[in-house]
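Scroll down for the structure; my scribbles are underneath it.
Here is chain A:
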Amino acid sequence: MIYLIIAIVLGIIMLVAAVIAVYNKDLKTAIIAAGVTSLFASVLYVLLAAPDVALTEASIGSGLTTLIFFYVYNKIRRNNAQE
Partner candidate 1 sequence: MNVKNIGISFVILFGFWLLLNGTFTTPIIVTGLIVSLIIPMFFCARCDVFADMRLTPKAFLYTFIYLFVFAFELVKANLDVTRRVISPKLPINPGIVKVKTKLKSKMARMILANSITLTPGTFTLAIEKKYLYIHWIDVQDKDVEAATKEIVQKFEKYLEVIYG
Partner candidate 2 sequence: MVNTVLTISVVLILLSVLLSLYRFIKGPNTADRVIAFDVMTIASIGLIALISYFANRLIYLDVAVVYGLLSFIGVIVVAKFLEKSL
């Protein structure tokens, strides 16, 4: 029963974050929202008895992907500022 509540709440949060990631005008917010989606996907994997996948998603999906996104965005921003 408690699993069901957790799954429903996590699903709502992930859907909201995904919509923000697609629709928000601000690119920084969109990147962070994509990070939130994978963060809660990782909790959902723990719930679905897949700790291996959860570990991978937590370390790669939310950690390194966000880092790479921000590096690239920073580079693009700096190129724009030089114009």
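Keep in mind that, in the parts below, contacts are C-beta pairs under 8 Å (C-beta built on N, C-alpha and C of every residue); 3 or more make two chains touch, one makes a residue touch a chain; residues count from 1.
If you want to know what made the cut, all candidates are chains of the complex that A comes from, given by their letters.
Worth saying up front: this structure is predicted, and the values here are computed from it rather than measured.
One candidate from 1 or 2 touches chain A in this complex, that being 2.
If you check the complex, the residues on chain A that touch candidate 2 are 2-3, 5-6, 9, 13, 16-17, 20, 26, 28-29, 32-33, 35-36, 39-40, 42-43, 46-47, 49, 51, 54-55, 58-59, 62-63, 66-67, 70-71, 73-74.
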